[in-house]
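Structure provided below as structure tokens; questions to follow.
For subunit A:
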Amino acid sequence: MSGEVSQLEELKAAIRGQLDSLDCVIGWEQGYDPLHATPLFIRSEADLERLTISPLAVHNPATYTTGFKGKKIGLVVRGCHSRSVIELLNEKLIERDEVVLFGLCCDGVVSQRKIRAALPADPGFVEAVELGKDELHITVAGEQATLKLQEVLADKCLHCAYPDPLVADVLIGEKHAPRQAASPACQDAFEALGNEEKLAFWQDTMSRCIRCYACRNVCPMCVCQDHCIATSRDHLWMSQENTPVENFMFQMIHVSHLTGRCTECGECERACPVDIPLMLLRRYMNKQVREVFGHQAGIALDKTPPLLTFQVEEARIKERDW
Partner candidate 1 sequence: MKILDLSAGDRDFLAEVESRSGQNLKTCYQCGNCTAGCPYTFAYDIPVSQVMRLIQAGQREMVLNSKSLWLCASCQSCTTRCPNEIDVAKVMDVCRHMARESGCVSERTTKLFTDAFLQSVETHGRAYELGLMARYTLKSGRFFDNIALGPTALLHNKLSFKPHPIQGKEQVARIFERFRKGE
Partner candidate 2 sequence: MSAQDEQRELRIVGFLCNWCSYGGADTAGVARFIQPTDLRIIRVPCSGRIDPLFIVRALLNGADGVLVSGCHPRDCHYAEGNFYARRRLEMLKRFLPITGIDERRFEYTWVSASEGQRWQHVVTEFTRRIHELGPAPFFNPVSEEEWAKLALDGAARGASCACHG
Partner candidate 3 sequence: MAKIAYYPGCSGQSTSVEYDLSTRAVCRELGLELVDLEDWSCCGSTPAHTVNHVLSAALSARNLALTEQLGMDLVTTPCPSCLSNLRTAAHKMEDADFRAKANALLDTPCTKQVTAQSVLQVIMEQVDPELIRAKVVKPLTGLKLACYYGCIMNRPPALMQFDNHEHPMVMDNLMTMLGAEVVPYPLKVECCGASFGVPRVDIVTKLAGKLLDAGRELDVDAFVTACPLCQMNLDMRQGQINSALQEKFRIPVFYYTQLLGYALGIDRKELGLKKLCVNPKPVFNKLKETAQAS
């Protein structure tokens, strides 16, 4: 993967050149084992050395931006991450002159769940990971397993229409030919189910939820900071009881607040420790927003989110038919 190596060096050089003027640059480094990456907050040359941009580096750095408000920071962003940044900019939650964007043309990131499923047994601690051009060599307990990269890419990457950053100050890598977004098969299959089956599915799924709020905490568009109405003691929106209804109410709050804002980075689903397929809800809501308002969050600057504006005659709302 010489291409990646040179891209990494190119990126490092670009960051190095601006590091002095930035409070922090957010990228990725290796996590607790070679298979897992973790966000890296670069404040010094030494930090910079740990930077990685391998397909294992999955986290959306846009999630951390609002915490840096008023400071000038840099972000290493893939296509989907740049959409989150654009949406945050459009909503005036961050300022354009307070972020420097180091864009990566992205070939996709891995799904740890798919890796886990593809390995013969739960790997536990991984000793080494070697990245080939199209495959991944993972060494666990002295034994190497080889996985095809294409087979362990995250679903969102398989159907990604925006692999290249839509806004960037520095662009690293080669741009992709335009692609069409597609709906994953599991989405279509789920949507085709009847109400009873869907309800039963959510009842079941929501009984798994442990209300850890990881989905919310990693969401780049969840900007209520410490004031989420789901966890406020003052609001009567919901109780802290761990029942399917209350867990689902929490998800309804999340998806409702994301109407017309979700950039489909998939972080919520990735972060869920009990594998709740939250993107089913997100993709469906985004589809409705696209159909009614012709709007997709985070694909263009200076767009108002659809629920913050209106038209006197809504071309695609036929509410008077009832």
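Picked so that all candidates are chains of the complex that A comes from, given by their letters.
The rule is simple: a residue touches a chain if its C-beta (ideal position, glycine included) is under 8 Å from a C-beta of that chain, and two chains touch if they have at least 3 such contacts; residues count from 1.
This is a predicted model, so every value here is computed, not measured.
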| item | value |
| --- | --- |
| Neighbour of subunit A by the touch rule, complex-wide, chosen among 1, 2 or 3 | 2 |
| Residues of subunit A touching candidate 2 in the complex | 111, 113-114, 117, 154-156, 158, 184, 186-187, 189-191, 195-204, 207-208, 237-238, 243-245, 248-249, 252-253, 255-256, 259-260, 269, 274-277, 280-281, 284-285, 288-289, 291-293, 306-307, 310-314, 317, 319-320, 322 |
